[in-house]
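Here is the structure we will look at.
With one protein chain removed, the remaining protein chains of the complex are shown where they sit.
Right after this comes chain A.
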Amino acid sequence: MIEVKGLRKSFTLGKRRKTRTVEAVRGVDLSVAEGEIFGFLGPNGAGKTTTARILCTLLEPDGGEAVIAGADLRKDPGAVRTKVGYVPQGGTTTDEVTAREELVLQARMYGIGKAEAVERTEKALAAFELTEFADRQCRTYSGGQRRRVDIAMGIIHEPKVLFLDEPTTGLDPQSRAHLWDEVRRLRDAGMTVFLTTHYLEEADALCDRIAIIDHGEIVAIGTPTELKHGVAGDVVTVGLNGSGPRAAELLDGRDYVRKLELGEDGLRLYVDDGTTAMPQIMRVLDAGEIHFDTVELHRPSLDDVFLIKTGRSLRDK
């Protein structure tokens, strides 16, 4: 449904002599299947919005190709527009108008006739549980209600692909769960959803497949389970006070340790099987007379994937 090859985009900042180039997207390749919720996970400034905007025809890429729902992005942006819906990061509802007016206008912008636009609006309002306050001005809506209007606008023309840029940022847990259900419903109705997020839980729970993007490059791509299994079977974290470097030295290279990350407050050891690795780790630490505060065993998370691929944690920011 979406095929992207070597997508690049850089921005030039500043004037005349003091120009600085920001390479926002540096050669992104990805492919999204029909009826899939595809997650684009990355920290602030990773290039998520830029990629989404390019794919929705809002920005012209510097290089690369993309075919979306059979339409070539460079040769025929007009065709792409009729096939994709886009819900921007900030939302775009206008304070002074009602949800109904917004939806009818958006439908008509897509060239839909008046009667049909009204009919579709009615359906969308019902589907997103907006009917109750459809005739109130948007200024009176809650964040979650506004977000639902935004998404309803994005799908009013029944696109094949929907781009959602950080759809749940700023929502309380309940509205977030609600919105996830809406997105799943869209997928179950056959829509392909491309969403960006910097929430690990969202990528994990909602997305069928994920691409992790950092500094404009994709560092990992796959289903959440694949990605996590690719890292390790289990993760052992050892809380150490100061003696981290020495412990790392002792444990590095052992055959049961796949990979090891030294953090400020301890060690993270990626192992195949925690139940056999943990006793061995503790024995080594004991033998080295290294005192540790805590030992924990857990399944790898997407954050571990991110940490391994980039050397940084997504959670700490």
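We adopt the following convention: contacts are C-beta pairs under 8 Å (C-beta built on N, C-alpha and C of every residue); 3 or more make two chains touch, one makes a residue touch a chain; residues count from 1.
As a working rule, contacts and distances are computed from a predicted model.
According to its UniProt record, the chain left out of view corresponds to "Transport permease protein" among "Electron transfer flavoprotein subunit alpha/FixB family protein", "Transport permease protein", "Acyl-CoA dehydrogenase family protein" or "Methoxymalonate biosynthesis protein".
Considering the whole complex, the residue from A:Thr94, A:Thr140, A:Thr223 or A:Thr275 that touches the absent chain is A:Thr94.
Between the chain not shown and the residues A:Glu34, A:Glu60, A:Asp172 or A:Asp273, the one that touches is A:Glu60. When the full complex is taken into account, the listed residue touching the unshown chain is A:Met109, out of A:Ala33, A:Met109, A:Ala177 or A:Ala205. One chain is missing from the display, and on chain A it is touched by residues 56-58, 60, 77-78, 81-82, 84-86, 88, 90-92, 94, 96-97, 101, 105-106, 108-111, 137, 153, 157.
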